[in-house]
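As you look at this complex, bear in mind that one protein chain is not there, while each of the others sits in place.
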Amino acid sequence: MSISTPATNQTVTAQERSFVFKVFKSIRQFPMLYLGALIVLALIVCAVFAPEIAHYPYQKQFMDGLTQDGQPHPPNAQFIWGADEVGRDVYSRVIYGSRVSLTVGVFSTAISLLIGTVLGLISGYFGGFIDMVIMRLTDTVLAFPFLIFCMALVAILSPSEKNVLFAIGVLGWGTMARVVRGQVLAVKEFEYVQAARAIGASSWRIMFVALLPNIFGPVMVLAALNVGSNIILESGLSYLGIGVQQPVPSWGNMIAEGLQTYQFAPWMLWAPGIALVIAVLGFNLLADGLRDILDPRNVTR
Amino acid sequence: MSNVLEVNHLQIQFKIGERYHEAVQDVSFSIRQGETLGLVGESGCGKSVTSLSIMRLLAKGTKISGEVKYGDRDLLKLSESQMRKIRGNEIGMIFQEPMTSLNPVHRIGRQIVESLLLHRGLTGKRAADTAIEMLARVGIPRPEQIAQEYPHQLSGGMRQRVMIAIAMACNPGLLIADEPTTALDVTIQAQILDLMRNLASEHRTSILLITHDLGVVAEMCDRVAVMYAGKIVEQGTVRQIFHNPQHPYTKGLLNSIPKITGERKRLQPIEGNVPSLRNMPQGCRFAPRCPHALDKCRVSAPEFFEIEEEHKSQCWLHA
Amino acid sequence: MLSFIIRRLGATVIVLFGISVLTFILIYAIPSDPARIIAGQHASLATIKEIRHNLGLDKPVPIQYIDYMGRLFHGNLGTSFIYNEPVTQLIMSRLGATVELALGCWIAELLIGIPLGIFTARRARKPSDYVVSALALIAMSLPVFWLGLILMYYFGFIHPWFPLGGNSGFTSLILPSLTYGVTGAAVYMRLLKSSMLEVMNQDYIRTARAKGAGENRIIWRHALRNALIPVITYGSIDIGTLLSGVILIEATFNWNGLGMLAYQAIQQSDIPVIMGTVLLTAVLVVLFNLLTDIVYVFVDPRIRYD
Partner (left out) sequence: MSDTLIEVRELRKHFPIRRGVLQRVTGHVRAVDGVGFRVGKGETLGVVGESGCGKSTMGRSILRLIEPTSGTVEFQGKNILNLSKADMQLMRRQMQIVFQDPYASLNPRFTVAKTLMEPMIVHKLHDKATRMSRVKSLLERVGLDPDYAERFPHEFSGGQRQRIGIARALTLNPKLLILDEPVAALDVSVQSQVLNLLKDLQDEFALTYLFIAHDLSVVRHISDRVLVLYLGRMAELADTDSIFSDPLHPYTKALLSAVPIPDPDVRRERIILKGDLPSPANPPKGCPFHTRCPVAAQICREQVPEWREAKQGHFVACHLA
């Protein structure tokens, strides 16, 4: 780097160029991260601006959405991705469906993350009897047939988006707690943790100020993966009819409709399914990208 | 005396990011039959990389040029399958970390038998017996029993003995020992060095000993090459290097280590830090830390100057 | 080694206890009154009260739990409210179908995942690795029920090579197994690949090279067994996911197994059946975990002699 002449303009352009260059280099280095982030961003835009992006309200039934013999209309200029069996616009419903997926995926993960991180930190840091109790509890939660249990819980609480979110979040922290505990056990061995004790820092301070930032990376990778799998889980529950209820669209209940009609209206299967795959892929790419960044072998590159 | 190994103008480049960086630059040395050559230097000086390149064990994508002559063959020109016949057979190698250098899921006996199988075609009872014999030769008590055990059941010293048994199983002409005692305690280090010395003299095996410990060098080696930042800066017999060091780096090293005998006086450290691969200084690589550096040193890299027979040093001060 | 297994067995017992308590609490939390369900909509209060007494529902909760556990130890999971049949019998009649399906899915996962894992590890950072890895990432993102429908549409409806659902022999097993296998294999593949690459960087692989071992020997004799250790761990987690995730496959392929039984029971608040299936699945998961612990002992000598 050379700072010589007072030609300030030149330095700015050089800096700009170096910034653009850096971004470009970083995209080349971590393509998955950027692709994933792009998809997730698109998903957020869809969810937030659904009324603007969708062509029609999701619950609106069109007379011309059905053919003369009462079957769903295939894609045309009016219904770009076709209509469903009661004449609603599939495209609009898919756009609105992103709201459910994103909300359930993100917030259920947030709940799991909170429970899992706190339990994992306590378990790993204190060890001994507390560790034993928390880990047996985790084993128990992990041994449960997660899907059946979610179904049962949602059935008890009555099916709704909020309850699905809650059930998935409250039951899904097992892996998170195990991973956090494993990370804590590894990081705890580092001498900087001993050094923090030597200066007299409290356990609370050590756990949240010294340890937590150091395990944050792997936990975020897991969280991103978890959002993806929770989106699938929600769609699975809705697919089985124990999730988001009609007429509110969820990609899962749209596919369930498709199950009845796929032999003569396959587009009802394609549109929500592909949306679902892309959304999940976005979070999986994000997770893989984060992992690449965090991999110390990539730092030097 | 004939040379077992001759390394000429060895150059090794690693790819970091988009660019290649020179880890080893123009390194030449030779080892005679039955002789022990010490390659000393601090971490990152390229001594381990040099030893791995002789065995061609560096990761793919590393550029190596120059010549590594073993007998009359240039190892860098051999095919991979020809090279495999050399590894473990004509050149044996032991490493720094005995704890991780043995396969955790295989029994000790099997790990020795593998060398015998690959190079001698020995199988079954004959191979097993030879393996046990090897274990006995490297001073392992109850060899029949140990052969049936797994690495994690042995201590660090024992594991290093097993590594030596593996390396020596096929009676190689050259043993490369890369920091063989660094991970061990002093009393165990003494045992291992003793063992290496005895085995080598018994079989007239040459040794390339890579280490950072000047004490180990003085004790084990006939000749020494001192490496700094990817280059050999001084080479000579062990007496020449220790009694009449010429290069400022060698002198600095010898002055900076605390001694176990003699007067206790303030140490004279070499100031500064070892340069990293990415920003190697221009000219002589030691110049930024050298107390005697001249202007010339910062511009152009010095050649070797012959001090006396066998003894040469790469420094402009001799000019 | 024996002590290790016995200790794992002990942990298993604790987990089983936890499972029974949690299930019981869950069921207790269900707001619908089983007595009312059995009695029907128009039953008198007296009838309901009598049914409640007969079911033991008027006793204190801990006593109910003890009664429940007592019956459990005699293999008695109660009687289904809907089918009016012992739950044990209902479960047994469906268990075979689910085990068959789960086994099919698991084998498909391993048959696809393990070889691809080794393949991509050996071709790391080459075009073929990038292609397979990208496909794996997509496969991982596929919801099984949707993939199932798509496969059924193409290979059952458009090209009627396989039956459109139902469990009737080997051909009907292929599509569901493949569906689950494709999505699940991606995880096995990625796990084995990264673990393989990590093992290949270990010092003992360098030792094997220094001995003169060839690439094939290094992969098969030295690396694979070490690389499989984390894969085994995942295997035990996967069995759990599989046993409950199989519901989606069963629902899609109209496969009349345990999953469908549980699904219908949940919709009809058939409490004894829900409890029975949840318990059985959990117990199976725990037993599989125990089994993997034992497999561990044979793969990793460091545990065997601990």
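A, B and C are the chain letters, set down in written order, and residue numbers restart from 1 in every chain.
Throughout what follows, a residue touches a chain if its C-beta (ideal position, glycine included) is under 8 Å from a C-beta of that chain, and two chains touch if they have at least 3 such contacts.
What you are looking at is a predicted structure, and each value in this text was computed from that prediction instead of being measured.
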{"item": "Hidden partner chain, touching residue among B:S65, B:Q82 or B:S155", "value": "B:S155"}
{"item": "Option from A:F21, A:F49, A:F190 or A:F208 whose C-beta touches the chain left out", "value": "A:F190"}
{"item": "Contact set of chain A toward the excluded chain (per top definition)", "value": "189-192, 194-202, 205, 210, 213-214"}
{"item": "For chain B, residues in touch with the removed chain", "value": "42-43, 141, 155, 157-158, 185-191, 193-194, 212-219, 238-239, 242-243, 252-254, 256-261, 264, 266-271, 273-274"}
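Operating definition for what follows: only the chains that are shown with their structure count from here on.
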{"item": "Chain labels contacting chain A and also chain B", "value": "C"}
{"item": "Highest C-beta pair count, chain pair", "value": "A-C"}
{"item": "Whole-Å gap separating chain A and chain C, where each centre is the average of the chain's CA atoms", "value": "23"}
{"item": "Touch list for chain C against partner chain B, complex", "value": "202-204, 206-214, 222, 225-226, 299-302, 305"}
{"item": "Touching residues (chain side chain C, partner chain A) in the complex", "value": "11, 14-15, 18-19, 22, 26, 29-31, 137-138, 140-143, 145-146, 149-150, 152-153, 157, 237, 240-241, 243-245, 247-248, 251-252, 259, 262-263, 266-267, 269, 274, 277-278, 281-282, 285-286, 289"}
{"item": "Footprint of chain C on chain A - complex, ascending", "value": "136-137, 139-140, 142-149, 151-153, 155-156, 175, 228, 232, 235-236, 239-242, 252, 255, 258-259, 262-263, 266, 269, 273, 276-278, 280-281, 284-285, 288"}
